[in-house]
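As you look at this complex, bear in mind that one protein chain is not there, while each of the others sits in place.
Letters are used for the chains, namely A, B and C, taken in the order the chains are written, and counting of residues starts over at 1 for each.
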Amino acid sequence: MIINHPLLGPRDASEFVHMGDASLMHRPDPKSETAADDFYRYQYLRDNPAGLYAELWFHEQGDRSWLVVTRNTLTHEIIDVQLARHIARQKS
Amino acid sequence: MKYSGFKVIKEALTGHKGWKPVWRKPEPKPAYDIVIIGGGGHGLATAHYLAKKYKQKNIAVLEKGWIGGGNVGRNTTIVRSNYGLHGNEGFYELSMQLWERLEQDLNYNAMVSQRGVLNLIHSDPQRDAFVRRANTMIMNGADAVLLDAKGVREHSPLLNFDNGRFPITGGLLQPRGGTVRHDAVAWGYARSADSAGVDIIENCEATGFDIQAGTVMGVQTSRGPIKAGKVAVAVAGNSSRVMAMAGRRLPIESHVLQAFVSEGLKPLLPGVITFGAGHFYVSQSDKGGLVFGGDIDGYNSYAQRGNLPVVEDVCEGGMAIMPMIGKARMLRMWGGIMDMSMDGSPIIDRTDISGLYFNGGWCYGGFKATPASGLAFAHLLATDTPHDTATAFTLDRFERGLMIDEKGQGAQPNLH
Amino acid sequence: MDKLTPLSVFENYSRDWDGFSIAEITGVELVSLSVAGGHEKEFAKAMKTALGCALPAPGTVVPAGEGLVMWTAPGQYLAMIPGGNDRADEELAAAIGATGYAVLQSDGWGILQISGDKIFDVLERFVPLNLRNCADNFAARTSAHHMAVICVRLLDGAWLLLTPRTSAAGFLESLEHVTDNVIG
Partner (left out) sequence: MSLVDFDAPINFKFNGKALQGFDGDTLASALLRNGVKVVARSFKYHRPRGIMAAGSEEPNALVEIHASGVCEPNRRATTIKLFEGLDARSQNFVGSVDRDLLAINDLLSPFFAAGFYYKTFMWPRAFWEKLYEPIIRRAAGLGSIMKTPDPDSYDKGFLHCDVLIIGGGPAGLLAALNAGEAGKQVILCDEDFILGGRLLSEDIDVDGTPAADWAKLTAHRLMMMPNVRVMKRTTVYGVYDHGIYGALETRRDAIGLKTPRHILWRIYAKTSILAAGATERPIAFENNDRPGIMLAGAARTYANRFGVTLGDNAALLTNNDDGLRTSARHVLDVRGGESVVNTKGRSGVKSVTLNSGQSLPVDGLYMSGGWNPNVHLTCHKRGRPKWDDVLSCFLPDAGNLPADMKVIGSANGAFSTQAVFDSANAACKTLGIKAAMRPKSEDAPVKVTAFWHVKTKGRAWVDFQNDVTAKDIALAHQEGFSSVEHVKRYTTLGMATDQGKTSNVLGLAVLAQASGRTIPETGTTIFRPPYTPVPIGAFAGAHRGTHFKPTRLTPSHKYSAEQGATFVDTGYWKRAQWIARPGEKGWRDSVDREVLTTRGSVGICDVSTLGKIDVQGKDAGKFLNKVYVNTFSTLKVGRCRYGLMLREDGIAMDDGTSARLSKTHYITTTTTAKAGPVYRHMEFCRQVLFPEMDVHLISTTDQWAQYSVAGPNARKLLEKIVDPNFDISNEAFPYMACGQITVCGGTRARLFRLSFSGELAYEISVPARYGDALIRALMSAGEEYGAALYGTEALGVMRIEKGHAAGNELDGRTTAAHLGLGGFVSGKKDCIGKVLSAREGLNDGVALVGFIADNPKDTLHNGAHFSAELGKAGPNEDLGHMSSVAYSPELKHWVGLGFIAGGKSRIGETVYARDFVRNHHVKVKIVSPHFVDPDGERLRG
C-alpha cells in the first residue's frame, strides 16, 4: 500500500505502523459519571465497517506523525489522509 | 452411505456410479427451530453436534456462498492445543481430542495427521514463557515436551542451528499437534449433519434479523424470510457486519491474514514448525507443498488479500530458519478475513437479544477450534448454559476486565 | 584521568568501487531543534540569526553556512553543522532561547557519503524512495534493510546516508553487500 502523506507525499505503507480506529482519538472525559462505561466502549467496541474506515497510522520510519487515513476496507482504496494533530487541535 | 476402503474398491470396479451427493441441496423451509448463519467449519460443526450429540431437530445452516468457502477453506491447516491461559487451553484440548476421533465420528477421512507442532525457543525469557505455557497445557490434560537445543536438532535437523541471527536454544513440542485437510473438515461435518436431517442451504445470505421486543424471531435472507426459534451466528471474519444487522457493536476488528503454499516437494519436514521470533510457521502437506504463514498484515480489511511487506517478512523468516528452501517456489498466496478480538481470544455466548447467540472473534485460532467450537456452541444453543470448557469466552469479559490475553497486547487487535 | 577519546561510528571507513564510493563523514554535529508552541515566527527568526538560513520545507534540506538544516517533523528540524563540538546543542539552545528546544543527536547517527555515477543503481536496491526523480534539496527519513536511514541529496550529486549508531555496522555491511551485487 501507499499512503499519501499530507506533507511528504506518497510513501510505502511499510514505513508506517497501524494502530486502529481513529475513534481512539476521542478519549472520554475521565471525570464523567459514566466514565467507566465510556472508557469500556472507547477501548473495546468497534464499528469495524466493510467500507470507508478512518484509522490511525504512525509514520515510524519517517516524520513520526500520526495520520488519520480514510480507507475502504473492501478495496483498500485510500480517499483521504490528514495529520492527526491537526484534527486533534481543531477539536480541542 | 458409509465410506470405507471396501466401498471405494467396489465403486472403482463398477465405474463410480454409486456415489451419492455428499450433502443435499434442499430448499429453505419457512421455519426452523434453530437457524445457524454461516456454513463454514464452525457453523457446520455446530449443526453436526446439535443434531448428533444434543439430538436437536429442525435445524438449518445458511451459507451465503458455497460451504467451507471462508476461513476453513483458506487456512494453514494446523491443529494444536498449546495455549498458555486456562481460559483457552481446556477448550483447545477438548478440540484436540475431538480431532483425534473425527474420522470415526464422521466416517470421513479429513487426514488428521498428528506429526507434532514444534515452537522454537531462542532466549531465556522465551523459555520461561514456554515452560509456563507447557505447564498450563499439562494441567489441562494436553501433552507437552520441552526440548533443549540438542533435542530440537534431533527432531528437526534441517533448521538453521549454525548461522542464525537468533540461536535456537530449545523448543516446546506438542507431539499430538499436527495438520488436518481443511476443506475435508467442512465436507465431513456437512455430510454428517446432512445425514442427520440438517438442511444445509447454500447461496442463501442472511440480510437481516427479525427482532421483536428484544427477542429474535427469524432472519431475512436472499431467499426469503425464515422463522427461527433460535438464531446462531457463526460467521467469523464478518461478525461485525452480521451483528450490525442486529444493532450490535462488537469487540472485534476484521483483519487479513495471508498464507502461502509452495510447489510440491518430496518429504522435507517432520511436522509443524513455528519460528515465532521470525513470524514464520510451516508444515508440509500430503501433496508435498510447504504450507506456511506468519503475521496478519496489520490493517483492517475485508478484501481477502494482502500486500507484499508481510509476504517478504514471512519468507525472510523462512529463509532465516530453513535456509535450504530458497529454491522452493511459492505457488499461491491468499488472504482470509480474521475476526480479531480485543484480547486475541474467541467469544461463544448468548447476546442481550433473546434467542440470538454469537460465536466469533476467533482471530487466527479458528480452524483448530472447529470441533470444540461446534460442540460448545451446540451445547450453549441446546442447554442455554456455556460448555464447561468455554465459560471464559463471554461477551462481557471486556467490561468486567476478565480478558484472556495470551500475547499480553491489550486492546489492539492487530497485535494479537 | 586521561581525556576520553571519541570513536567515530564507522572508524573512518572509506571504500571505492568502479563508479561508486562510500566514505564516512566525521566532525559533523547534529542537533535536533523543536519549535516551542506558539513561537513559530520567533523561532524562524532566531534560526536565521543563528544559522543564517530560512527554515526548510517538509522533505527538504537547506544550506546553513558550512552546514545544513533538514526538516524532520512538523515543528522539528535537524541542524548538521561542522564541529567536533559536543556542546553544539547548548550553543544552539542559547541562540534560540525560549523559542525552541535543542537536543544533541550527533552521537546517535553515523554518516556516510556516497558518490559516483552508479549511485542510483545501488540506492534502488536499498531504499524504497523515488530518488532518481527527486528534487535537488531532497531529504527524507525512511528505512533500508529494516534499519532507519536519513537520505540527504547534496548539490554536487553525492548523497549523505545517516543511520543510527548502534545498528550502523550492520547497515554498512548491507550497503556493501548491495554494492557488490550491483557493481561486483
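Side notes on the structure shown:
We adopt the following convention: a contact is a pair of C-beta atoms (placed from the backbone, for glycine too) under 8 Å apart; a residue touches a chain by one contact, two chains touch by 3 or more.
Quantities reported herein were computed from a predicted structural model and do not represent experimental measurements.
One chain is not displayed; in the complete assembly it touches the shown chains A, B, C. Contact with the chain that does not appear here is found for just one residue of B:Lys57, B:Lys150 or B:Arg332, B:Arg332. From the options B:Asp286, B:Asp352 or B:Asp384, the residue with contact to the chain not on display is B:Asp286. Where chain A meets the missing chain, the touching residues are 1-2, 10, 12, 17, 19, 24-25, 27-28, 30-31, 35-36, 39-40, 42-43, 56, 58, 60, 64-66, 75-78, 84-85, 88-89, 92. Chain B meets the missing chain through residues 3-5, 7-9, 11-13, 16, 19-25, 65-66, 68-69, 73, 86, 89-90, 101, 103-104, 107-115, 122-125, 127-141, 144-146, 158, 160, 163-167, 181, 183-184, 187-188, 202, 262-268, 278, 284, 286-288, 303-305, 307-308, 311-312, 314-320, 323-334, 397, 399-403, 405, 407-411.
Remark: the residues of chain C touching the chain excluded from display are 1-8, 32, 34, 36-38, 75-76, 86-87, 101, 103-109, 124-130, 132-133, 145-147, 164-167, 169-171, 173-174, 177-178, 181, 184.
Definition applied: only the chains that are shown with their structure count from here on.
Most remote chain with respect to chain C, judged by CA-atom centres, is B.
Between the Cα centres of chain A and chain B there is a gap of 30 Å. Centroids of chain B and chain C (each the mean of its C-alpha atoms) stand 49 Å apart. In chain C, there is no position where the chain touches two or more neighbouring chains simultaneously. Residues of chain B in contact with two or more other chains: none.
Partner chain B is touched in their complex by these residues of chain A: 1, 13-14, 17-21, 37, 40, 43-50, 53, 55, 71, 73-76. If you check the complex, the residues on chain A that touch chain C are 7-9, 11-12, 14-15, 61-65, 83, 85. Taken together, the chain B residues at the contact with chain A in this complex read 238, 240-241, 244, 249-254, 298-303, 307, 309, 342, 398-399, 411-414.
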